[in-house]
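Note that one protein chain is taken out, while the other chains of the complex remain in position.
For reference, chains read A, B and C in written order, and residue numbers begin at 1 within each chain.
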Amino acid sequence: MVLDINHRNMIARRAAREIYPGMAVNLGIGIPELVADFLPTEWNVMFHSVNGILGVGPTPTKGEEDVHLFNAGGAPVTIHSGASFFDSSIAYGMVRRGMLDVAFLGALQVSRKGDLANWIVPGQRVYGIGGGVELVRYAKKVIVLMSHLNERDEPKICRECTLPLTAKSCVDMIITERAVIEVTEGGLYLAEVMYPFTLEEVITKTDAPLIISENLQMYD
Amino acid sequence: MVLDINHRNMIARRAAREIYPGMAVNLGIGIPELVADFLPTEWNVMFHSVNGILGVGPTPTKGEEDVHLFNAGGAPVTIHSGASFFDSSIAYGMVRRGMLDVAFLGALQVSRKGDLANWIVPGQRVYGIGGGVELVRYAKKVIVLMSHLNERDEPKICRECTLPLTAKSCVDMIITERAVIEVTEGGLYLAEVMYPFTLEEVITKTDAPLIISENLQMYD
Amino acid sequence: MAAMVSKLITMEEAAELIQDGIRLMYGGFGGMGSPDHLIDQILDKGVRDLTLIGNDAGFSNRGIGKLITQERVKKMLTTHIGSNPQAGRQMMEGKLEVIFFPQGILVEKIRAGGVGIPAILVEPGMGDVTAKKEQLIVYAGEKYLVEPALTADVGIVYAKQADTYGNLIYEKAARNVNPLVAMAAQTTIAEVEEIVPVGELDPESIVTPGIFVDYIVLTRGGNG
Partner (left out) sequence: MAAMVSKLITMEEAAELIQDGIRLMYGGFGGMGSPDHLIDQILDKGVRDLTLIGNDAGFSNRGIGKLITQERVKKMLTTHIGSNPQAGRQMMEGKLEVIFFPQGILVEKIRAGGVGIPAILVEPGMGDVTAKKEQLIVYAGEKYLVEPALTADVGIVYAKQADTYGNLIYEKAARNVNPLVAMAAQTTIAEVEEIVPVGELDPESIVTPGIFVDYIVLTRGGNG
């Protein structure tokens, strides 16, 4: 299932609630790029882009794009007050030194143990290992933003990933258009079901056991 | 023997003749620092300083010193047109990438094989290994500028160094107040005797066999 | 070794430096900060069998991606090819060998080449997906992967400004991997928007010292 912009924005808006003032946050390619638009500027969240920006600002208005100011996903951006430019080796220095509070990224599959697959579909599509492997290891919290189902309407959350892994046991939370799921020691913990989906629609479209929160929020 | 400023300048002036227009040159601490003053500015020699300058210019006139513009030896300097500032890791990047045409440095002892000792006099004085060890390895030509004799009037050019080595077989040329000596496969080659010293004064004050040039220049 | 004469050459002269079969390293990230006009000139010259080293495969119809689309590349050392489906297709068809590194490790390998450090050690778990067994070593009781430095025959970068000595200043996010590539190649060619007389750039703001840059071409100086 390919998500429309409303669903993508809904996921991004929910993701923004995981961010607190003053945090340093990396936004991966895809839905994560939308997250910045749902945060108050005065929170001074410093968005990090591996191509060499700290302090990425909101999307510019059409026609105001700067030809030299794009994020790692290739989308035009602006800069926030206090931003700096540097080469990519310094960008990854920040990553490895554990300076990112949250990393958001997309995924092809996530397992019940938090394994992540997002770099290749053998025989079909090769993305490449990219920066994800270091981001998911060193960021304090790793949150996957993705559609609940793939293009053939199969669950992307599964017992074991069938696609080659990018990294093992690295995902802390999954946010889809249907649910917010935390990866815990005991397994996948269903924290929220997103409007207008039902609990049953989430359970049947997830290929792994879910621990249902006692305080399950049914609507966002 | 501690050299007076005239002798030091004489060595530096002779050393300058080893430099050609457009070269990149590192000047070590001591007599090497004087070399820049004997070169025409229009030669655009780029002097490199390991504290993070490429394009060191002449010594400033008294009273015109910039508190933030010193060379690696701690002497006030100016900058040449085209100069740049960077951190020391980049300065050594230039060294290791073989970008220095000549490195001038001081020494406590040099052996007939071109071994260099300049970091410690056990029990008496510790200088530290410094940057010399990388400069002498990667510079295209390594020239030692030093007094011919030490403080106790003992030869500093010797069959084998008695002091702990900084690096082996690295020196290409030695310039003292008495002589210009090239380190060759066959041994030390005496190319020039400096005014007012005699050939005999050089030979008796050098603790290693010298091959005398057929075209020995007696005066500078 | 020459006196400080300008390093400015024409696009055609620059393309002559790119021979068949060389290791070509390139700056740019997702097509941004890429020496696009120089790449067009290299394409026009008809170079082939290149080994490319750089961050990503760009786009199929732009910049470095064109060299792939037109099948001038036999091997790539890179991190991401998702934005150029041509690269993935050629890889699956066995026409293009692709060696992947985690992005932060790739850029450190390039920087190591640039400053003459033979290799870095990285934590296992980083790049295990793509790393080979022989890279694994144990040192002081801990496991590491050896990641050798990367260098290249020729490096091509994009900058906003150069002086005639080759000092470079970049522009915003077009900096990306360019300063690293500029240091890591045997011969470095910078495509720049503007060239100024030596002495006109602020020595404090220069990002790549000119000693690393061999030649400069002007973006508007070619056929691009």
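The rule is short, and it goes like this: a residue touches a chain if its C-beta (ideal position, glycine included) is under 8 Å from a C-beta of that chain, and two chains touch if they have at least 3 such contacts.
No experiment lies behind these values; they were computed from the predicted model shown.
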Partners of the unshown chain among those that are drawn: A, B, C
Listed residues B:23, B:39 or B:167, member touching the removed chain: B:167
Selected from A:49, A:71 or A:89 as touching the chain missing from the view: A:89
Contacting the left-out chain in the complete assembly, out of C:123, C:153 or C:193: C:123
Interface with the undisplayed chain - residues on chain C: 108, 112, 115, 117-123, 134, 137, 139-140, 142, 144, 146, 148, 169-172, 203-205
Residue numbers in chain B that touch the chain omitted from display: 29, 49-53, 66, 68-74, 79, 85-89, 91-92, 95-96, 119, 123, 125-131, 133-134, 137, 164-167
Missing-partner contacts on chain A, residue numbers: 20-24, 42-44, 46, 54-55, 79, 81-86, 89-90, 92-99, 101, 138
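Assume only the chains that are shown with their structure count from here on.
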Overall pattern in which the protein chains touch one another (line/ring/star/complete/other): line
By mean Cα position, the chain sitting nearest the middle: C
Which two chains share the largest set of C-beta contact pairs: A-C
Geometric centre distance via CA averages, chain B-chain A, whole Å: 57
Chain B-chain C separation of Cα centroids, rounded to whole Å: 36
Residues of chain B touching at least two other chains: none
